[in-house]
Every structure is written in structure tokens, then in C-alpha cells.
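Missing here: one protein chain of the complex. Every other protein chain is in place.
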Amino acid sequence: MRFFSDNAAAAHPKVIEAIIASNRVDTAYDGDAWSEHLDGAFSELFETEVRAFWVATGTAANCLALAALCPPYRGIICHKDAHIEVDEAGGPGFYTGGAKLMLLDGPGAKLTPQAVAAECDRIRNDVHQVQPAAVSITNATEYGLVYRSAEVAALGQLAKERELALHMDGARFANALATTGERPADATWRAGVDVLSFGFTKNGGLNAEALILFRTELADEVAVRRKRAGHLLSKGRMLAAQILALLEDGLWLDNARAANAAAQILAQAAGDRLVYPVEANELFLRAGDEEAASLRAQGVDFYEWGPGQIRLVTSWDSDSRSVDRLATAIAAL
Amino acid sequence: MRFFSDNAAAAHPKVIEAIIASNRVDTAYDGDAWSEHLDGAFSELFETEVRAFWVATGTAANCLALAALCPPYRGIICHKDAHIEVDEAGGPGFYTGGAKLMLLDGPGAKLTPQAVAAECDRIRNDVHQVQPAAVSITNATEYGLVYRSAEVAALGQLAKERELALHMDGARFANALATTGERPADATWRAGVDVLSFGFTKNGGLNAEALILFRTELADEVAVRRKRAGHLLSKGRMLAAQILALLEDGLWLDNARAANAAAQILAQAAGDRLVYPVEANELFLRAGDEEAASLRAQGVDFYEWGPGQIRLVTSWDSDSRSVDRLATAIAAL
Amino acid sequence: MRFFSDNAAAAHPKVIEAIIASNRVDTAYDGDAWSEHLDGAFSELFETEVRAFWVATGTAANCLALAALCPPYRGIICHKDAHIEVDEAGGPGFYTGGAKLMLLDGPGAKLTPQAVAAECDRIRNDVHQVQPAAVSITNATEYGLVYRSAEVAALGQLAKERELALHMDGARFANALATTGERPADATWRAGVDVLSFGFTKNGGLNAEALILFRTELADEVAVRRKRAGHLLSKGRMLAAQILALLEDGLWLDNARAANAAAQILAQAAGDRLVYPVEANELFLRAGDEEAASLRAQGVDFYEWGPGQIRLVTSWDSDSRSVDRLATAIAAL
Partner (left out) sequence: MRFFSDNAAAAHPKVIEAIIASNRVDTAYDGDAWSEHLDGAFSELFETEVRAFWVATGTAANCLALAALCPPYRGIICHKDAHIEVDEAGGPGFYTGGAKLMLLDGPGAKLTPQAVAAECDRIRNDVHQVQPAAVSITNATEYGLVYRSAEVAALGQLAKERELALHMDGARFANALATTGERPADATWRAGVDVLSFGFTKNGGLNAEALILFRTELADEVAVRRKRAGHLLSKGRMLAAQILALLEDGLWLDNARAANAAAQILAQAAGDRLVYPVEANELFLRAGDEEAASLRAQGVDFYEWGPGQIRLVTSWDSDSRSVDRLATAIAAL
């Protein structure tokens, strides 16, 4: 029973169909109808003109975004548990040419305007100290919490005042919106987000993420940086087709709702064990070594998350029998 | 009728099957059975122990290879028409951290030991001038010529004497071997090649290339660099499965033979128009503006290649009726 | 009365003499007798064969050292208050090509083996997390504390066990040794230090630092990196001559002793106000806003160091009347 990561989930059948449908089409790179339709599809979704780029991984999406928003000699404020800091092998340093991640603490891997402002104030404004150029937040966060639009807007307001760009790592953006029911526009550009990494791979895609530029003037640079990083696939149509399949009829939201619903079932069973409220598809549970071992013995696959905690992740294809069995097992601990 | 690039070819049905077969398997990154089998499969093919990494593009394969072989402060000798110089948006500069491509001329985009030696001799051995660390050749070349193993070995010998690493960009390695009938081992490590970018995307894959390290001690570094560049796909199994499907029963060679055979039919028709002998699946023809226009009017899609020349590329799935029609059209020019 | 930084101190008269003496000598870069003597002079001082490079700034020395010890895709463990983190404008990120500084806390900006080991243990050994390659310590530290050789050796031992290189930022190495009376060899390579940034600019030099490689095999790379960074001065003889003038007859130690002695006079006067023991030439004092203003009104120039603290720095040329007047002023607060 796979609960270790939504990374490992299957691609949705419609995604597979879309890949097959785009196979025998004589186009190279992003010269195909699917790729060319991305700008339009996302502009409609976000109710404003955007530029949209497919890439194959979230790391690529995040790092291209940060390189476009932060010069090599400045910094990016983020949470110390952010994926860009912890799990991308230093990719931001590589893509930006040595920009600095400036790490903040805070519960649930959330940033607050107060914390960001304090960090800015702490930095002497001279050439000896690296000055921040951007803020990066993750929604849903690494601990499964969701920023409401008002929270993003408060950060966006501060970013504007401090002349910082705002990036959102939305590897689980779908799960966040499935929870809040907010409009994509409200959760992003209307709240001050400049660039969004919009995740599809964990949510029914095979290997497709969308990099959404609300500042469309960055598109030329991002296009070149994508190629230069080896992320312009020859048959890019297969990436674009996946994304469009997931956008169609709101499949991306349906998938996210399914994952979130499975998480709620487990949350119910976990009760007081929960370290954080469950707002998306990740659960962090207090569980001793023996308890963890007991779950494993019942065939549950998950990550330990520091001493005495485990992480469970549901996904769009979490099998309901497995979820129920796991819920029972948790309740019985 | 697509003759503008093998980049745009369809994926082979067996490749699509393999992607589907690997879809519902609960593994992340390269923790799956397909990925884990790559080292073994390529070690068998190359008759020696190798380390093999999947990546999604040839640019990524080439640039990771070069970054592993050349420090930021040295250079890579290559042909002035090499893909790494002309068509990768400066990716080698990005991945290596600013290493220099040192450009040689020579017919058919081929390097010779004499030219490489002369370039080395030209460089003063002091700290003011960038010293070369590697040589990169392309096989088949950008003009569709094929290095025989003895030619590679002569370059390999020189590289060894000059303490240079040797990289082979094998985006069309299959087409080269389909022509020579040589063993993969003879064409690579036995001839002194340290790292090979082994192309599958143009040859029946959807988006999969293999980076083959004959110097296995580079594997740890390459693994980290791949992740750091955003090229460690979450569901890497889909890349590995493609490659294994193409390796199985020599499908990769069958595909390349089909592409080469189609090229030979066109070559026959082209006769004196050929700028280079046709040794793989690319043809460069002398054709005036009106002649080019005439072909286009008959539905042939191709690139112009400088004034008075056109490039035609066949692929594994070149449709025989189209090939015959094009051959007739060329003969009739 | 200058107490804000030893950075601003004058060059020693013998240093000026040496610059003049080396002026009319027909050599370029480091082809002069002074530069060529550096290896020998430092090998004698350190009682082992070393390679020594002059550079014009401490930032250049530190960053060249780190680039030689840490590849772009790994990290350097250092204190969160280290100069390389706080005051070099992200230079380490630039020189290394994006390596990560891994920040530890600890009193007086000192690292302990326990803290370093804990940081190493915290990092998952996989390709997603950046792995450390080096440790960098500062001696004397940013808070004027001095590592004894045994402390360095404990860090050196740990570094060896963990396969980490060890760098020492010795911008105030002279002040440290003037306090401990230890042999340079004991404080560095015998304790496991691989590369030392040996500061002279704050200690009587005009603009000269020495980068000392105890791992002599790094010399070729460092020589190239120095040139590439624009740090190979045309008339490098003027840097080498400065350093040799300071090494002669132990002038460097005399200068450091003078600075330290001045600091002790102030420390005596400061008594309970001291935040840290005074082990070199820096003092951190508790002082309220009015107290700080009172000192300023008496003509003392210094930095505030966070709320309620001030920093005073003595130097080789601290004028004894100024020191006595400041001591009196502090005692009278």
C-alpha cells in the first residue's frame, strides 16, 4: 500500500491516452498544437494573460522560475524546510549562478509577512551583504498546510513594498485549491504571485509540470533558459498533451479532491496523532518505532519523518480499500 | 511528408507499450526495476561494466557528460558545427560553469587527430590561456558521416597522450553502428571513449536518452548533477522502460537500419547533388531556390541548409511511399 | 580615534618600503623573485612544503580556497556568523558555482566537532540533499575568540572521518597565534587544516593576503582560478614584497601582539561589559545608546553590533594615547 509519496502515483488513463494521441504528429520541440495551446488554456484558467511553459520536473520549474526572478548576486527568502532548499540538490544555486537561499523558520513550513519583513530588516543594505530579490512560498506547504488567498496577498503586499518578486512552488497547488475552493487567479496573481510552478506530475500526470508566468515579459528569457538547461524536449507535444488532458473538464481538481478526501479519512482515524491539521494530501503523525513497525508489517509503505513521526501521502489514485485498511490500522495503534 | 528531422518521429509502438506497462508501479525517481536494470543491460551491450543514466534530452546528456569531464576553468575541443556548440543554447557553458568550447573546422563536421593536436599545440601552457580538458565528437556527425572505430581509436589515442577525456555525442549512434556493423564496444570504450550520449529519442523513443559512463567512477557525481539540473524525473521508470524496450531484440538497430535504408534510396536518387556521402540518415543536397520550392510544393517538409543546400532526414518510421515519392521528385528535379 | 576596523589601518612603513623597492623591477605577474620566494618562506614558517599564493583581498583568498575544496554541487559547513556567509556578498556561491553554505550556530562564532557531526548526520545521504564537502572555520573568530590547536585538531579529526576538507579563514591568524604562542604548523596542517587564508592586510599590509595550500596538489587549479577571477596582478611583485616584509623578523607577530595588547588594555577597562573574553584584537561590549553616544562624542569611531552592543577593534598601529583615552572613557561610562 503506497503512502510514501504522490510522486510515485500512476498517470491518469486520460493522460496516457493523450500521450498516445500526440505520438504520431510531425512536430519538434514545442511547435505542436498542444504546446501552442498552453498559453491560451492557462490564460483562461487564470483569467488573465499568462505565458505557460511545460517542463518535466518540479525542480526544473522551480529553478527556472528562480533564475528568472533573482540575479546571481542576490537572494531568495524561503522556509528552511522548502523543497528548493531541502530536496533539489542545490538546483537553485546552479540555475541562478550562485544566488543565496535565505532561510526562515515557522510552523508548518509557512512564511508570514512578519518573518519576511524581519529578515529583510536584519540585512544591512550595503554591498557586503547579499540583498534579497525574491520570496518563494510553497502551496500546499511541505507539511500539507494551505495558504489562503488572503495570506498570499499579505505576503504579496509585503513583497511589493520591499521590491521582491514572489514565486509560488505549487507542486501541490491543485490540492490547495481543492481545499479552499478559491479561484486560481485569487490564489496567485491577484495576491501578488509573479511566477507559479504548477504541478501535474503528482496529480495524474506522467512527467509534466507547468511554469506559469504572470509577468509575461519574462517569457523570452525563460524559453532560452529552458532550452539551455536541456529541458526543451524534442517531442514536447507529449508534455503539453498531458497537461491539457488534466485541465480538461477540471480533471486536475477532481484528482486533487480524491487525494484530499483520502487524506481526510486517514486524518479522522489519526485524531490526536496529527502534528498539523490536514489541509491537503499529506499527513504527519506521531508514531513510535513500534507503531511504525506495526504499520509496515501490515504492508503500508511510508517515510519516517524524524524521530517519532511518520509521513503519509495520499494521491489521486489512492485505492479506497487501502485507505480504509490503513485508517483502521491507525485507529488500532 | 516529414523529412525535416528525426526529432519529430513517432515513438515506436513497443515504446508506448513499455510506458503503459510501467505506469502503475509504485516507485519514485529511479528506484524501479527498469531503471535498476539499465546498468546491467548496457554493460552487456558494451561488454564491460558501465554506469547508465536516463535523461530526457540529448542536450542534458551531452551537458552532464561535459560537466563531469571538464572543470569550469578548462575547455572542450569540438567541431565548430557540433550540436553542443550550435544548437544547445550555450548549455555546455551553463552546466560546466563557464568552460570554453574550442572550435575546429574540418569537412563533414569530423575531427581528426591532426586537427586536435594542432589546436593543443597552439595553446600556450600557462595560466592565461584556457587549457583543454576534453574532446567531444559526434557520431554520426552533424553531416551524416560516420566515424569508423579505427578513426575513433586514433582520436582516443591522441586524447590519452594529451590527457584529454573523450566524449561522444551519439544522438545518432544507432545509425552509425547500423552502417558500420561494428560492435558497440569497439566504437566506444575500446577506442578510448570515456562517456557516450546514446540517443534513443530520434530512433523510436519518446523522450529518452542514455548517458553511458565507461569511467564508472564518475557515476556519483553524474547522479547528483542530474538531480541538481532537474533531470531526475519522478517517474523515471517511464524513461528506463523506453530504453529497455528499444534495446530488446536489437530494436534500436532495426530502427536505425530502417532510417538508413530510406536515406540510401534518396541518396540513389540524388546522385551528384549530394554534398557528403550518405552514411547514416541525413542527406545534404545541392538544390536551388526553385528546386527547393518545387519539392515543398509536392508536400515535402525539410530545412534549408545555407544558400543552395537542403537537408533531408529520414527516420525509423519514414513511410516507404513517401520515401519513394520523394526519391522520384528528387530525380526529376 | 579609529576603532571601527583593523581593515582601515595603515600599511607598516616596512611594507611601503618593500613596495617601493620592488617597483622598478622588470617582471610581470608572479615572475619576480619576491613571488617566487613565497613558497619557500611559508614552507619554512609552516615547517612543511606548502604552496603559497598572494591575492589582494581576504574574500578572494577565502573564495578561491572554497572553490578548490568544494565542487558546485556540494556544501561547506560554517558558522552562521562567518565572514564568508555574512560579509562577502555571496562570493563563495560565485566562485564555487553555486555550492551551499551550511550554517551552524554556536557561541562566539566557534564551531565544535559535535555541531559539525550533528549537521552531517542530519543530511540524508542521497542525491536530493546537498552533501557537505568542506568545513570552514575562522581563527580568530568573528567575535575575537581563538581556537587552540587542540580544538582545531578535534575538528580536523572529524573532518577526516567524514571526508570533509578543512579551511581556515585566518584574516586574523596572526592575532590568534600572538595570543596562543603556538607554532603555525600546530595551529594548521598538523591539526588537519588543508587550506589557510592567511591575512596580512589588517596587520600591517597594504593589500596582500596569502593563500596557503597544505595540499600542494591543489596549486595548479588555484593558479588558474586566481587568473580567471582577475586576481593575478600585473605587478604581483608588490603583493609578494609586502608579505615578505611582514614575515621578516616576525614583524607579522609583533604587529599582532601590539594590536592584542591594545585590546587587553581596553578589556581591562571594560570588565563586566565584555560579551566575550578578549583573545585577539576585537572587543564586544554591552553599551546602551547613551553610552555609545558618549563615546562617539569623545571622538571614538566604532560599529554598533546589534542593540545594546558595540564592537571595538584595535590594530597594529593603534595609537597608545588613543587607547588610553578610550580605556578611561569606557571605565567612566
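Note that the chains are named A, B and C in the order they appear, and that numbering of residues resets to 1 at the start of each chain.
Definition applied: a contact is a pair of C-beta atoms (placed from the backbone, for glycine too) under 8 Å apart; a residue touches a chain by one contact, two chains touch by 3 or more.
This structure is a prediction, so every number in the text was calculated from the model and none was measured.
Q: Determine which one of A:K202, A:R225, A:R273 or A:R311 touches the chain that has been left out.
A: A:R225
Q: Determine which one of C:K227, C:R286 or C:R325 touches the chain that has been left out.
A: In the full complex, the listed residue that touches the missing chain is C:K227.
Q: In the whole complex, not just what's shown, which of C:L69, C:A89 or C:V193 touches the removed chain?
A: C:A89
Q: Of C:L206, C:A219, C:I265 or C:L333, which one is in contact with the hidden chain?
A: The single option touching the absent chain is C:L206.
Q: Of the residues in chain B, which ones touch the absent chain?
A: 72-75, 86-90, 93-94, 96-101, 103, 127-130
Q: Applying the definition given at the start, please give the residues of chain C touching the unseen chain.
A: 2, 4-5, 7-8, 10-11, 16, 19-20, 23-29, 55-61, 63, 88-91, 94, 201-202, 206-207, 224, 227-235, 238, 301
Q: By the contact definition given up top, give the residues of chain A that touch the hidden chain.
A: 71-74, 97-98, 127-128, 131, 221, 223-228, 232
Please note the rule applied: only the chains that are shown with their structure count from here on.
Q: Over half shared or under half: which fits the residue numbers at the contact of copies chain A and chain C, same or different?
A: Comparing the two copies, chain A and chain C contact each other through largely the same residue numbers, since over half are shared.
Q: Tell me, please, which chain's centre (mean of its C-alpha atoms) is farthest from the centre of chain B?
A: Taking each chain's C-alpha mean as its centre, the farthest from chain B is C.
Q: State which chain is most central when centres are taken as means of Cα atoms.
A: Answer for the innermost chain: A.
Q: Based only on mean CA positions, could you tell me how far chain A sits from chain B in angstrom?
A: The separation of the two C-alpha centroids amounts to 34 Å.
Q: With chain centres defined as C-alpha means, what is the inter-centre distance between chain A and chain C in Å?
A: It comes to 42 Å between the two C-alpha centres.
Q: Could you check chain B for residues that touch two or more other chains and list them?
A: 224, 227-228, 232
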